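All protein chains of the complex are present and in place, except for one that has been dropped.
And then chain A:
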Amino acid sequence: MSAAPLTSSAPVLDLKGVSKSFGPVRALTDVSLRLLSGEVHCLAGENGAGKSTLIRVLTGALRRDGGDYEIAGEPVVAPTPASMRAAGVQAVYQELSLLPHLSVAENLFMGRLPARRGLLDRRGLRTRAREALDGVGLAAVDPDTVVERLPAATRQLVEIAKVLTAESVKVIVFDEPTTALTEEESARLLDHIRRLRDGGVAVLYVTHRLEEMFEIGDRVTVLRDGGLSESGPMSDYDEDRLITAMVGREVTSLYPESPSAQTQGDAGVPVLRVRGLRRTADAPSVDLDVRAGEIVGLGGLLGSGRSELLLSIFGADPISTGEIQIDGRMVKPSGPRSMMEAGVGLLTEDRKELGLLPELSIRENVTIASLRAGSRRGLLPGRDLAEEADRLLDSLRLRAGSYDQPVSTLSGGNQQKVLLARWLLTRPKVLLFDEPTKGIDVGAKGELYTVIGDLARQGLGIVVVSSYLPELLGLADRVLVLRDGAIAGELGSGASEEDVLRLASSASTDPAGTDEEGATHA
């Protein structure tokens, strides 16, 4: 590792007036960015602001159209990903780049596996992998483990370990590294990044989570609509000013007014009532009530069973025992179809794998769940349904060239709106949201929160799972915290992030100390 001296004032990486167009679309216009060694530089901006394009120009994945690019004073002429890596620009991507079926060791050194005359040097590989893993605190991970068996947080660290094995590490780009991580795991990752920074690496950190920027950033550059909005020391900014710089307008409050279900209809029957739900015979039993107009948050660590609970309620995962009532009527959870017909909708966390039909058009994606109800004798429903779908998309402010284009051409926030429209079209009584704003930019987040608040006011029962605590607490009327598949406790709307964390993690931080539960509750 050839790190620059700690206190050099000359930039390690210097972009000046860089532009990039895709056909007629200008993705970047006259953007400049200087990264100094030993500094964490945050890159902020909404989706579509040009962050990904900038990163791809930086890492050599894209050729810039204009402007200058220098690494440690040397001009970069014809960058390719390989040449940029060799020059010391490394990246940890949001979409993990590990090969899931190969071992950790093979992944760490893929492309430059130690070998003698074409034969793999297995022992050398293991030793070097061991060192690399120890370097990121993964002493417990066996280099021979197959990557797909590792939890997301560990994979993220393996990814970092992989980057650190490069010959030269001057700059590391982190693109949304904490998206799949819980608060605690994120905190550990940020610690790692701090250590890298203190070791003299220049870090470019991209995240949607504002408080992370304040936690780790020394300097921030804000992009808006492909241009440079602002750049300056992090200490010059507070949350409001940063958001204003990103969206170009004042955002008063991200979260909707509490619809205060308590005053609306606590006398009514819960619109969703779950009793004694067990996923397997020896799994803990879960009870859950959601009243009409109420937003219930589900908190907990990654792996605490939040997503699984939603999938079980929706009938997508088999359950062992338990009963589910929708609007007072018992529903046999025989599959997503029966729950859908009873009035339940589920927006999954993984939109790509468990939501979108990428080859189908936007309109076809919206209507797919309502086709049967609107069909006569098996024929596709007429214009009415399509028009209703269009109206819903219009009211959700979907940004698309045409509703006939494939849904895969949309950005994350707009894809989420398509899925939301799909469920709204089925006239649901209960909507389950799993990490609704994952990978969605600030502006679209605010819109989505407004919509969720509006839907609750319309009388829907809503369940939101979120790892992002400000969101969970800002959105929900009350929060249930899950731990190891069981409900560890319930918190009112006034609860703090610490309350949630304490409930979520008291057992897992001290597995033997179940008798301490009483103390943490008090």
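Throughout what follows, contacts are C-beta pairs under 8 Å (C-beta built on N, C-alpha and C of every residue); 3 or more make two chains touch, one makes a residue touch a chain; residues count from 1.
In this text, contacts and distances are computed from a predicted model.
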Answer for the undisplayed chain, UniProt naming, from "Spore germination protein KA", "Cytochrome b5", "Sugar ABC transporter permease" or "Acyl carrier protein", is "Sugar ABC transporter permease"
Answer key for A:E211, A:E359 or A:E490 versus the chain not shown reads A:E359
Cross-chain touch to the chain not pictured, restricted to A:L102, A:V146, A:L302 or A:L371, is A:L371
Of the candidates A:L424, A:L480 or A:L501, the residue in contact with the absent chain is A:L424
Where chain A meets the left-out chain, the residues are 22-23, 25, 314, 316, 335-337, 340-341, 346, 348, 353-360, 364, 368-369, 371-372, 375, 378-380, 388, 390-395, 397-403, 409, 422, 424, 427, 454-455, 457-458
